[in-house]
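Of the protein chains in this complex, all but one are displayed in their positions.
Chain IDs A and B follow the sequence of writing; residue 1 opens each chain.
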Amino acid sequence: MILDADDPFAVLGVAVTSTPREIEREAQKLLGMLELGFADAASYPGPGGPRPRTADAVRAAAATLRDPRRRLAAELTAGAPTAASTPAAPPTTPRLAWPGALARTGWGPRR
Amino acid sequence: MAKSLFAGFDLGTTNSAVAVFDGEHTEVIRNAAGGAVTPSVVRIDKNGRVTVGQRARRFLEDDPDNTASEWKRLMGTGTTRAFPAAGLAKKPEELSAEILRALRADVADQLGVEVERAVISVPALFELPQSAATSEAARLAGFARVELLQEPIASALAAGWRADDDGTATWLVYDLGGGTFDASLLETRDGLLRVVAHDGDNFLGGRDFDWAITEHLAAELGRATGVTLERRNPAHAGALRLLRLAAEDAKIELSRATTAQVVLARPLVVDDRQLEVDLTLARATVEAITAPLIERSLEVCLRLLAGHGLGPGRLARVVMVGGPTIMPHLRQAVAARLEAGLAEGFDPMTLVAQGAALYAATTGLDGRATPATAVPSGGVKVWLQYPPVSADLTPHVVGRFVGASPPARLRLERTDGGWQSPDATVAADGAFVTLTSLVPRAASTFTLVATDADGARVAVEPATITIVAGLTISDPPLSRTIGVALASDHVQVYFERGAPLPTRRTFTHTTVETIAPGVADSVLRIPIVQGELEHAHLCRLVGTLELRGAELRATIPTGSAVEVTIELDRAGCLTARAHVAAIAQVFEHVAHLLVPDAAPAALDAALADQRKHLAAVRTDAFRHGLRAVLDKLGTVETLLATAEHDIDAAHGGDADAAQKARRTLLEVDAILADADLARSWPELDQEAQAAAIAATGAVASHGTAAERRLLDEVLAALERARRARDPAELGRQLRLVNRLRTAARERDPDIWPLYLEHAASSIHEASDLPAAQRLVTTARAAAAAGDHDGLRRAVKALWTMLPIDAETRRMGFDSGVR
Partner (left out) sequence: MPRRWFLAIRLALAVLEVTVALIAAAVVAALVIIDAWVLALLLVGVMGWLVFPHLALEYLVIPRGAYRLAAALGRRGPYADGARTGWFAAARALARAGAPADGAAWLLAQLPERVDAAVIAVHGVLAAGRDDRAEARRLLASIADTVDPCPSARALAGTWLALDAAERGAWDELTGEARWPATPLTFLLEAVAARATGAKAPSAVNLWLRWAIAPHRRATLPLVRAATRPAPPAPPAPAPVAGPAVDDARAAAVVALRQAQADRRPADVATAVTAWAAIVDEPAWLPTQQARGEALGLAPDQAALAATAMVEALTAQLAELVVAAHAPLPAPGPGLAGAVTARARARILDGVELELGLLHRRIAADQALPPIDEWREFLAVRQRYHDTVLAGGAELAQVAFPRANSALGDWAVWMWNQRRQHVVSHAITSWLYLQAQAVGDAAAVEHHGANRALRVPTT
């Protein structure tokens, strides 16, 4: 898959143009912060809203960007504007739904 | 403050070693006998006493039955080694545990530290069962936690962790161990080590060199005495073993001298004859004998380089690892063929252990269970996170003060006085982040200077930290791709080679069979395979998740979604889980497989099969003049010869050679399958053309307008499939063409008398013979009367009485073509 749920650049909070050294430094810092439970390291702005940042995700992102082939692919799918621009269709609560219809008429499991 | 202690173990086929790293220097730990390496030999005497190392090795000659060596390649195979004197049987991992235990004791003796956590090296091409067996060995030896590291990475770390070249350089690690050969291409870039690729031969090692020399000696001996020693013959095993030990010694001697005497203290007993052994071995002879083996290793290297667009001469350096690489002619050959300088000044025998120790440092895997702490200084306690070894000269230090009132600011001062950090503000919760600046290629120590809101100095604990500038690698990378084998024989890759560990991933698959609850033989298997090949059956099966009918809560119908999660921990141990949402059930039972057993008889049969297969493919290829196919078959002959050689040895009781033969046969299988495809294409292609012509004729004269239009479309698609050389698609279009032809022909009144005669000819197979005979009579009468509809009805009725096969095949639905 070329497009993963995690954009490695976003996970590490680095620019697409950053050097390998900058990437390693940032990854190492984030791993330290996560280990010590820094609140501001625990999530990052991902596509479609904030996403949790875990040590595994940081390691995976750094590994992706360390490999030139995978970094090339990551650059292709990186840096998309986050959230807002693609409004998720609002959950349409249909008018007149009858929650618990089956249960209340003796057709479904007791709630 | 006591220094950290990082330990690295090299568990080799013939020799093992341990090294420690204290944060600044690596040190190889010598064993009680004073040797830097400990032979991987275990002896168990009749009292069950275990001896390892050099002392055990001496018994290889006198008491081979109770002395085990060279079990590394059998790790994870489930075989056991019997020790008849003690009446014990040990698994390879138990033997490895004995070695690890001995090495661990050496460290304790010399440094007074019981190593609890360490890094153990494994060959780059080790598969999961083998890695799991290594972890198990460590557990048995009393380690609380271990991480595995591929040997080439360890070698490169050791050879280059303080390398001068700051830019980008490509290296090759040429690791010829006792049993395996690994060639690894590595790249350093900004001080970060990366494995670009590796290749190797899991069955080429120093022992093959020894065997080559042994066989030469046996031949010489045969010439002198007229006795032929055969590896196939179990009765000759003892004599051959003795000869081999002599060959090993001679080989080492020839590293310095130009000739060596091969003299055995006692005569060899072969077939009740006593043979005196007194032979002279010249270095030139050994060079000639081993040249093909060296060539094989170099081919692997060149293939690896070529695969990455590198010709010889593009390497910054070649690191030589492993005992056999001491041989001068081997070193010369490697340097000459790869046109690169060899990295000098490293001990090829202990480089891997040193690298493993360095790696333990980069991952902070301190050997002591509870790191030695400084004498409490009474200062404010601070938790720190920083890399003990860093390629980056300005790494971050992240910290958090413990307690309710942390200092207000903090800065780092390098103890050499050359640098100090700007003041970092400490947040209310005690957290801070600051930068450092390291001295290149050296250890830098920093003093933590904390001040309160008024600028008064606050004592902190720890008061200093040390960071070493050196080559690093961040996570243990996965050595081989892991995925799930699909019903189509393809592989869904979960983790690619080089993925950092630990890792986990989930994919959703779809079932292709219905699994009913309570049906005992109803099982859905999710095989987990390891390997880079496209077809699942060519990869190694390392485990199977089983969804058994007996355990099901409800039916899982075809097409249900199954979420499979595979997880690998840092030591490469695998866990897997399947979640079937439709029935809200989770399956976690993984049948962990061992490396498949390779019984000599089964290997014989497989070899014979492949010979037959090869002959068939070759004859066919000759007949059709298929050059491409013949080219593919070129290597098969050689591979089969190698396999035969190994199967011979397997018959003589060499389990290791049996595994090697199994591998070779698998390789042959892949080549033959490929050749098969290339061979069958022209046939399929011809059939397609013939079918197209036949259908065009039939549809033109008897087809409807719709059928004619459809045929045009189908013929266009058929042509596309032919051009793309896509057998599956061609088969599909062929079925359609045949269907159209059949439909059109059935409208041809002249065809029915023919169908009638064809059906009448197989009337003896009819389910109801009298009725069938009546139908034939009716049909003949209808034909005579020119009643086409009556004839057609009668023949169709007749078909229903004939075996189903005859009819379907005629209909062309399943032409037997894939």
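Methods note: contacts are C-beta pairs under 8 Å (C-beta built on N, C-alpha and C of every residue); 3 or more make two chains touch, one makes a residue touch a chain.
None of the values given here were measured: they were computed from a predicted structure.
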**Report entry** Interface partners of the hidden chain - shown chains only, full complex considered
**Finding:** A, B
Query raised in the report: Which of these, B:Thr514, B:Thr565, B:Thr642 or B:Gln773, touches the one chain of the complex that we don't see?
Result: B:Thr514
Query raised in the report: For the full complex, which residue in B:Leu310, B:Ala335, B:Cys573 or B:Ala694 touches the chain that was left out?
Result: B:Leu310
Report summary line: Listed in rising order, the subunit B residues that touch the chain left out are 168, 187, 189, 308-310, 487-488, 510, 512-514, 516, 518-519, 522, 553-555, 557-560, 582-584, 706-707, 710, 713-714, 717, 720, 726, 728-729, 732-733, 735-736, 739, 742-743, 746, 804, 808, 811, 813-814
Query raised in the report: At which residues does subunit A meet the chain that is not included here?
Result: 1-3, 47-48, 68-69, 71-73, 75-81, 83-90, 93-102, 104-110
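FYI, only the chains that are shown with their structure count from here on.
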Query raised in the report: How far is the middle of subunit A from the middle of subunit B, if each middle is the mean of its Cα atoms, in Å?
Result: 32
Query raised in the report: In their complex, what parts of subunit A are in touch with subunit B?
Result: 19-21, 24-25, 27-29, 31-33, 35-38, 56, 59-60, 62-63, 66-67
Query raised in the report: For subunit B, which residues are in contact with subunit A within the complex?
Result: 189-190, 192, 194, 383, 385-387, 390-392, 394-400, 431, 433, 474-475, 477, 498-500, 502-504
